[in-house]
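For this view, one protein chain was removed and the others were kept in their places.
Each chain gets a letter, A, B and C, in the order it is written, and its residues are counted from 1.
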Amino acid sequence: MASKTPVGFIGLGNMGNPMAKNLVKHGYPVIAYDVFPEACKEFQDLGAQVTESPADVAERADRIITMLPSSPNVREVYTGANGILKKVKKGSLLIDSSTIDPAVSKELAKAVEKMGAVFMDAPVSGGVGAARAGNLTFMVGGVEQEFNAAKELLTCMGSNVIYCGEVGTGQAAKICNNMLLAISMIGTAETMNLGIRLGLDPKLLAKILNMSSGRCWSSDTYNPVPGVMEGVPSANNYQGGFGTTLMAKDLGLAQISATNSMTPVPLGSQAHQIYRMMCAKGYALKDFSAVFQFLREEETL
Amino acid sequence: MASKTPVGFIGLGNMGNPMAKNLVKHGYPVIAYDVFPEACKEFQDLGAQVTESPADVAERADRIITMLPSSPNVREVYTGANGILKKVKKGSLLIDSSTIDPAVSKELAKAVEKMGAVFMDAPVSGGVGAARAGNLTFMVGGVEQEFNAAKELLTCMGSNVIYCGEVGTGQAAKICNNMLLAISMIGTAETMNLGIRLGLDPKLLAKILNMSSGRCWSSDTYNPVPGVMEGVPSANNYQGGFGTTLMAKDLGLAQISATNSMTPVPLGSQAHQIYRMMCAKGYALKDFSAVFQFLREEETL
Amino acid sequence: MASKTPVGFIGLGNMGNPMAKNLVKHGYPVIAYDVFPEACKEFQDLGAQVTESPADVAERADRIITMLPSSPNVREVYTGANGILKKVKKGSLLIDSSTIDPAVSKELAKAVEKMGAVFMDAPVSGGVGAARAGNLTFMVGGVEQEFNAAKELLTCMGSNVIYCGEVGTGQAAKICNNMLLAISMIGTAETMNLGIRLGLDPKLLAKILNMSSGRCWSSDTYNPVPGVMEGVPSANNYQGGFGTTLMAKDLGLAQISATNSMTPVPLGSQAHQIYRMMCAKGYALKDFSAVFQFLREEETL
Partner (left out) sequence: MASKTPVGFIGLGNMGNPMAKNLVKHGYPVIAYDVFPEACKEFQDLGAQVTESPADVAERADRIITMLPSSPNVREVYTGANGILKKVKKGSLLIDSSTIDPAVSKELAKAVEKMGAVFMDAPVSGGVGAARAGNLTFMVGGVEQEFNAAKELLTCMGSNVIYCGEVGTGQAAKICNNMLLAISMIGTAETMNLGIRLGLDPKLLAKILNMSSGRCWSSDTYNPVPGVMEGVPSANNYQGGFGTTLMAKDLGLAQISATNSMTPVPLGSQAHQIYRMMCAKGYALKDFSAVFQFLREEETL
């Protein structure tokens, strides 16, 4: 174990914290950084080396994982005044697990390549629970020859590591899945609501959909209607799960990618607008299946 | 066999023809009517009795199945000058397998009840192939005590007969399923198109979606992208399958039901508009998965 | 004055009440009916004859105006057990000023014609204020030869009486205008909101739009942003004006007409969904320009 070379980890938030801990568990010496020093403290106690900046991390580790909230944070961590690129070593492997605009991933990959290092995008699916359990899914984009090196680290944190293609395709796969998920979830919510108003029992309707061509993950695994399934957010007042705010963010990325590639996404863009409106109507922190509740509210005078 | 009492069948088109033949095969004497006399000829040869009007059918049979294109046709067949209601016998069982507005089903059920007879709505899923093979799915709405009597006939034509609740809920279940189907199909099409433009291989993307939360019948069983699956309309230039025109019709019914019940269906109404536009752009007779092709077309100057 | 022949008036609600009073003011003996007897009391005091049913009205007057909330009410008043058609005299002129589905207008016109009488649809624009002041706009559909006879009565209540074409076109003109109004209003609201978030002063932005190609009635006459104009509902917490509930109703009629005529209305159907959602989120009784407030709400965690 002691022979393992250190791994840098930047961004120790809700997701990064359990991910980095899984690296520690697998015996990797971790070189940690977070913009909030208190986030690092726990890792100091676990024996990790805590640093002052992304540049410091790059100086001490030639494999670095970043897990940050959004594109501007990732840009800053890479290209900022004390960013990774200031001290990155030739041949380093830089893996970004943040969910960001694939165009930004490509832009950073070019900058990294100029320094003689390698960049891969590897966003995850699965939430905090999967991060803790170490069974995230990683969708990986980048040079294929480096995929095995990345996979070695990522399998410490995930049970499923999929090679998607060139840089940016990991992000693309993630935002595509989440866009279709949002569309199916809103579709399931409005369909269930319509059926109920037309006199159908919700459990029966779900059963019919699930044995028919309307079947989808949102109807058969994560049904948004309270009382239809157990163990899902709709059974628990839409707590836990995947927050509406995060879904709105991912749909914003899909929208930007679609706009830039001139791709028509009529339902994806409408789904984006609906989650946007929900965020402003008190649903920001509820699970995204709460769109059923949002649409369900009765008209009253 | 000879002891079976006759069954009326009105509407011998693409769907009604094979359905009525399955009744004949099961030994039921069929009393047939169609607005186009030539549609009946084949049944005469099969030993069916051919009549001059729906009223005539009602005079000779106390169980009648109707299979017609749209609400006005069903209204005419029931309440027209020579309609069923002119001669319907007390205690008759009238089953309408057309796909129509559930509000019209309810209206007809009331009129039928006044005559001392029973009305059930029993629209089908599954197309001409399933009608021939006798494995349609029937979604049945009406008085529960009469369900078994209806089921006896419907099982001659379908492998799946589901009781949905009071009159109109069969229609409700059907249009709900088809609305969610349309939403998921368009969603799958725009997602696949976006992924392809972002550099993903379509087969790989389908595989990722199908193991993730974006999974739906349209992605895993009826994928709209040529080359991803075999034996589906997208593998055959979108021929066969479920026509865009028929999907547009069902979405129109969903829209009217939603408007009348003041139910918000933001994606359902957008799906309706998209299939509406496709009908006017040369896609009317293609399978509804051709929405991929519709969205796929490249912008050119 | 005494020589004027009586005019029937059915439906003495918010709109019907001041309209019927204007007929009285112009010297017409009014034969009144309302489903709520108390609504008639005031007219009794004004010297009107109050009756027991629409049929009674038809017995005593050969010109009748109806002003009712929705299609089912109009159907009942015409074709119900004690409806107008039970006693309508040959040659009567029946004018419906309700806003309803043009298909229902056509259906009633046929039934009226069978009785040897004439039906015209004449929905109004302008609210309660215009009804009081007698300056409503009437959009009239029906046989052109009868237009002058209708106009004689309608000019007592409105300043603008427009002949639109055959039966149903009055309704068509009204719902077309209101659909475009709803689209422009939502468009103005989201545009103003976007501009404000991008740093523009709302008054300046309104001024720029109003001198440019974005100009519309909603931006230059009825601006939805508080502080931009005086004397409009947005200056008075969205009280008064044209209620969100009424706009949702008219958009529902537009939607049904569009569905039945297979006309794509992508923005009209989306506008309908938005007003539908607003009704369920506490905006039902606010002026329809409150969509600015609905979209304006900030996202907070």
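Just so it is clear, a residue touches a chain if its C-beta (ideal position, glycine included) is under 8 Å from a C-beta of that chain, and two chains touch if they have at least 3 such contacts.
Quick caveat, the model's predicted, so the values are computed rather than measured.
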Contact partner of the left-out chain, one of C:50, C:179, C:248 or C:290: C:179
Contact with the hidden chain (one of C:137, C:223, C:245 or C:293): C:137
Residue among C:35, C:156, C:200 or C:235 touching the omitted chain: C:200
Options C:149, C:162 or C:235, residue touching the unrepresented chain: C:162
Touching residues (missing chain, whole complex) on subunit A: 248, 252, 255-256, 259-260, 262-266, 269-270, 272-273, 276-277, 279-280
Interface with the unshown chain - residue positions in subunit B: 245, 270, 276-277, 279-281, 284-285, 294-295, 297-301
Positions on subunit C contacted by the hidden chain, ascending: 102, 125, 137, 139, 160, 162, 164-166, 168-169, 172-173, 176-181, 183-184, 186-188, 190-195, 197-201, 204-205, 208-209, 211-219, 221-222, 254, 257-258, 261-268, 270-271, 274, 295, 299
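One rule holds for everything that comes next: only the chains that are shown with their structure count from here on.
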Rounded Å distance, subunit B centre to subunit C centre (Cα mean): 37
Subunit A: positions in contact with at least two other chains: 270, 295, 299
